[in-house]
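Please find one structure pasted underneath; my questions will follow.
The complex is shown incomplete by one protein chain, all other protein chains being positioned as in the whole.
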């Protein structure tokens, strides 16, 4: 299937369930996809940051794309992350994920290397010219340590180089610049502006965003789908209440002791613990070298689920 | 051949010459290796940051290791970088480069993901337990956005997990803590403390460092070898003069217009322009998406070479 | 007069007009206050970042507070910034501004010194116990290089230490945590959660914020007052349109050449140029060592005013 232009709605970055020995747990991945589809999501994004793409080997990445594309069988569009340091390496991932059936790719700015906006722009232009499927830009300064400037994104959109933006920067003012800039520029068509925030979906949609890519939608896809519908229906009060319920649920990412692990381990560990507690995946393991949650920490994740009506 | 313990002397991070269409230029790489060996260097480090490892595909990385290992034929130890985001991906590179003949691997802290010292430590312990060759830690906060804490390095050294440190942090005080800590701990044996700075080799050796891994040694290997010998001989005044000549030569990394490209493009572009001007490599191209130096900028690189007596 | 609890509505951080020789231009300051009052604002905040408090001497700060307090004569509450590095120095400013009539003080986290959350908390507790007027916390990481953690703010609010938060962090997700946390905690009463963003006032109010402190309200107070009223009335579509008009107007802060001056000079220079073009202040000078806007840049500021219907 082809990706709609623009892409809209709720598009979870699909977690990657692992076995206790850290291989892709294919049956759990299939169950997770079913759980997301049953929740009513609009598309699936595999190999994103919440998917632990940074931790998966190339072979594991291929398994993930093939499994998900094969299982959804064209019911929903499947986007795939192509997370790597620079253009030549990203292009190898573009080849691999499109061979495995991905219908769009999602690429960050270059990282590891010191980058200039002119190089970010060149990076996307090279990807755009060589990718057989649409390219979305992924703005995630916490990971790549550069912010995609709004003017670079808008120029790439106007030139038809990129088909959308996933903004995980936390900078809603910059996001708004892209939303209104894309809307007001006649050269920009079919461009999707998507927030990666779990906590500001109502605000982003009120500004004119096309959709959301929240990691927490793994745990509660139906909640985010409901939130999206309430926002579209203009029912702001119930939308705000639903968003606040999801904000409270997101508190699970802070259950782990920050003196013992990084914020990544804490958040991904909590999402996977929640999926395990909800019976979706067989094992809550996260990839190496992440530190696992303790039993106490998992128990507190369970309390967040219970408080949100999910257990 | 096995890597000496500790590794000492001048160990250039070997640039990766590219053809105009951005493939590895094998004949130029061979000539560059000959140029370095003729300069008197003690070992070779391929697939480091100055080698543009972040830009090379897996196939290109393999070509580089095979070419260099094959060409030196055991005359010198060959270390290879295994630069990737996390443990599972780095382990794939360990397998690849050791299959291609690398005699030690050099690994950074995890990046892209938010990392905690406990996870950095786990990362190296997993690498150490699974690598068939010695593992050196590579401290490069400008690229990975975490600093390897001296106490983590010393603990890993004491436990025999790592065989050395390449410090490209610019933090000479932290470097000194590792030098003296390693020297004064009886559990640490054969551990190499290497500076990655072009500009502070004399100071690092005076503190007790074992060697240096300066990117600029591609351009002037004989200069760094001479500097190393003067330092070892205790001839501080001539060592300082040689170091200052090399500091002046290093000014070439600032020839490019900082409003037009990043500092990485500027530095790697200058090194390759210099190697091209010196007749060592056939083409000064850097990998995508880096911005190339202009003709004017290349001309200014030539002036740095002339001033240092290298043209 | 006493400050309402909570403080609500539009509270501009009042610019400090200067004479060509960089003294406080008292007649222009009085005219600016009249312009803001005529625009319908709810309170005035002097000696904030947009007021160039960081550039004003103690004598100039005193002149500003005395002038504004004297001129408004109790019509509106006057809050004053007490921006300095640490508790003892801030307490000196608290004494000075309250002696001059300020009815509340606004204090940042400590800066210059390396700060820990425990020290931030101590700082506000010491200020709270010694200030004769309410203390508001001012979260401005771009200036002080620490973020006020939401949990520290909520704990200080629950203990009655602070009477409000001015959030200039750009982190709307963290802001939301404070808004809902303060609302849901019975111990918190009369606490004002105010956004310092020019660009997200509608979103902040929709989340439950009490008001806004936008620097751009100097230029267009009536616009922000209208925006606030539309938001309170639940007229989301017209609120969004008004907010977008103000976002476009805010583009004036990017007229200056970023290779020639910092973003602070560019923004404050644009605000003052706009106030000068609108006939409110006599001279657009900014304090030393800021670089002034060029004639061309001022002309472009005028185009922003014209486009927003303000000339």
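Chains here go by letter, A, B and C, matching the order in which they are written, and residues are numbered from 1 within each.
Just so it is clear, a contact is a pair of C-beta atoms (placed from the backbone, for glycine too) under 8 Å apart; a residue touches a chain by one contact, two chains touch by 3 or more.
Keep in mind that this is a model prediction, so the values were computed, not measured.
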item: Omitted chain - touching chains that are shown; value: B, C
item: Residue, one of B:176, B:238, B:260 or B:278, that touches the chain absent here; value: B:176
item: Of C:126, C:173 or C:310, the residue in touch with the unshown chain; value: C:126
item: Residue among C:34, C:58 or C:299 touching the omitted chain; value: C:58
item: Hidden partner interface residues of subunit C, rising order; value: 22, 49, 54-58, 60, 83, 85-89, 92, 110-116, 118-120, 122-123, 126, 142-145, 260-265, 287-291
item: Contact footprint on subunit B, counting only the chain that is left out; value: 170-173, 176-177, 180, 197, 199-200, 202-203, 206-207, 234, 236, 240, 244, 247
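The rule is short, and it goes like this: only the chains that are shown with their structure count from here on.
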item: Subunit C against subunit A, contact positions shared by both copies (same if over half, else different); value: same
item: Most heavily contacting chain pair (counted by C-beta pairs in contact); value: A-B
item: Fitting subunit B to subunit C on CA atoms, where both chains share a sequence, rotation angle to nearest 5 degrees; value: 180
item: Subunit B and subunit C: spacing of chain centres that average the CA atoms, whole Å; value: 49
item: Shared-contact residues (touching 2 or more other chains) in subunit A; value: none
